[in-house]
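Only a part of the assembly is drawn; its chains keep their places, and the rest are absent.
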Amino acid sequence: MKAALGALLGRELALAFRQKGELLQPLVFFILVISLFPLGVGPGPQTLQKIGPGVIWVAVLLASLLGMERLFRDDFNDGWLEQMSLSAVPLTLVVLIKVMAHWLTCVLPLLLISPLLALFLHLTADMYKALLMTLILGTPLLSLVGATGVALTTGLQRGGVLLSLLLLPLFIPLLIFATSAVDAAALQLSYNGQLAIIAALLLLALALTPFATAYALRVVQG
Amino acid sequence: MQFESWSEFWAMGGYGFFVWLAFGVSLLALIGLILQSRLARKQVLRTILQEQQRQKRIQASRSKQVKGNKA
Amino acid sequence: MWKWLHPYAKSEKAFELCARLLPWLSISAIVILATGTLWGLMFAPADYQQGDSFRIIYIHVPSAILSMGVYSAMAVAALVGLVWQLRTATMAVAAIAPVGAVLTFIALFTGAAWGKPMWGTWWVWDARLTSELILLFLYLGVMALYQSFDDKQQGGKAAGVMALVGVVNLPIIHFSVEWWNTLHQGATITKFGKPSIAPEMLWPLLLCILGLALASAALSVYRFQSELMRREIHRPWVQAQARKEHSDAV
Amino acid sequence: MSCLSVNNLSCVKRDRVLFEGLDFTVQSGQLLHIQGPNGAGKTSLLRILVGLAESESGQVLWDQQRIQDVTQDFAGQLIYCGHKYAVNHHLSGAENLKYWCRMQGLAEDVDIFAVLDELGLVGLETLPAGQLSAGQQRRIALARLWLKPASLWVLDEPFTALDSSAIRLLSEKMEQHLKNEGLIILTSHQPLALSHPVRTLQLEYRL
């Protein structure tokens, strides 16, 4: 079983890193998105510092959405999903592996280069620390919930509206808590409360969404 | 020579760090590019030779198959 | 110019031409670049305002100018490749892009290292700085696109299209400096820009520009050769060349 | 000795009954050829048999147990090749099979390259599968039959896109499998060229 899961993870990573240059792409993408804001908003350090957390969260959201959309699509189209459904590995675990791979390849690079942001957006050390914590807790949540939505929309048209409706109410609280944590950090206040809420949401998602996603995948294969 | 001594030259009128940082990194970048080009060339040569060997293997396996078919 | 170019579309001829050019280019590049740099670092007088930090100019300005020049060269190659269906020209695009990217990186880095003592910050979102950053991303885009294709023939054409589309951006970037600066805060670079520069400062600068240009050309030519060999892996001449170079190396 | 049996199976798609009250048993060493015109419900039946889709009523039993109750065992004994190849275009043929084998929990030592050679893909093992011809991609999909020792094969039009030599190769493999007490359920619009006796099940196209 363990070997099987390892193989699935290996496959996802192999696909993600088919070309060597692709390792660099999320990084460049992130810098690009981030640099859009100073250009659009004006380069004053105060303004930048103020909108910084929001900007970074938007960039993360975008990166994970961009990568997410194709999470199950190719596998559905070429029949790999059928093969996975028919293997002895439970589909819930397969889903978890796929979400993990997505997080590792699309989101983790962004976290790794986030120190650069402190420089670009003039964040203070405190703010950066809070931001990093919210990102570490919040992005897996994004990926888990996103996966359910994507599974519903894979291969059929009915689920589309559902995806948006499902994701929106979940993303907005996440963003509120995350940015308010960073704001609190900027004012030297404690932000444990916000982190605890995000962590609780994450645990909840971890416990529930893989089942929902796996079920959705079975349904779309009808 | 604009500088009185080597130490003055390295100091660059107090701007040593920035001047040598700029020149150093530029030099490194250029050397890196040269090395990468060299490595890429070696890689190409290697794949060409591997490819030749692969061709030989394929030929061998096919001639074996032809023999098998005849037998 | 057509008749002149066409024979070199044949890849073997192109390879031979490169082999003949390469030693001249590399030797003159090393000599001129070394002379210019040493002259600039040791013998040119210090700037009356900036002191010795101004010596960064001898690497910053050549790399900045060439980062744009090399892009134009790449775009010309792309145009030739697409309009006249020359495979070798699209290979040239793939060969030139990394050289340009490194030059752009150098321009950015040296600019930042110069900006810290002069402006007190490594980075501001100024028009010129931003545009140079965009240039870097254009190069990276061309390279990434080329690498993403398994079929390099397709990849070469696609990268060529990208390089050409990006060219439209060059003049825009260049002119946007004016508009943007008049609307946002004042220009930062004109503070330094004296209308004329003393000849004893200028000469080494010109040498450095020439030297770096030659070095870029040499590197591009070398990479172009590799690209040629990789793309025509089964041709007899490539195999012969590979055996020759391999035995040379051993 | 294993056996797959079906009782009182029916399938409804969009208020259209494709088939109902289907009963049959396939035992070791038997081949069931499901026939019928386009749209009769052959693919739908196969998907119910392997557990990808649910039937409207009735049950599929593997060794007298509902397949939903013995998923692990059943999965270990099954190879399904559907209309879709499950061959990723960006991975090479060898990689595609490697990951499939690992996912199926097969031992590390299966020699994928040998199988690919046998299937006439010498020299193409490391090409991205998207660059292979239709028949070559199909061969990669079918290589699974060589790689996994399973008793039940469920094949949906396995001869599509194959040339005559590949069809011969596959037919031989199927005969051998049947001799080794295997079960095969397949659909095909082409006549089978097997020396082994063949049972057929005729589905009708109902509107």
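Order of writing sets the chain letters: A, B, C and D. Residues in each chain are counted from 1.
The definition used in the following text is that a residue touches a chain if its C-beta (ideal position, glycine included) is under 8 Å from a C-beta of that chain, and two chains touch if they have at least 3 such contacts.
Since the model is a prediction, treat every value here as computed from it, not as a measurement.
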Item to check | Stoichiometry of the full complex in this file, given that only one copy per chain type appears | outcome: A x2, B x1, C x1, D x2
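The working rule: only the chains that are shown with their structure count from here on.
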Item to check | Selected interface, A-D versus A-C, where C-beta contact pairs are more numerous | outcome: A-D
Next on the checklist: With centres defined from CA atoms, tell me which chain sits nearest the overall protein centre.
Outcome noted: A
Item to check | Distance between the centres, which are taken as Cα means, of chain B and chain A, whole angstrom | outcome: 36
Checklist entry - Between chain B and chain C, what is the separation of their C-alpha centroids in Å? => result 18
Checklist entry - Which residue numbers or ranges of chain D touch two or more of the other chains? => result none
Item to check | Which pairs of chains touch, using the document's own definition | outcome: A-C, A-D, B-C, B-D, C-D
Item to check | Of all residues in chain B, those that touch chain C in their complex | outcome: 1-3, 9, 12-15, 18-19, 21-23, 25-26, 29-30, 32-34, 36-37, 40-42, 44-45, 47-49, 51-52
Checklist outcome for this item: Residue positions on chain D within touch of chain B in the complex are 117, 122-123
Item to check | Interface residues, chain C side, partner chain A - complex | outcome: 122-126, 130, 133, 137, 140, 143-144, 147-148, 184
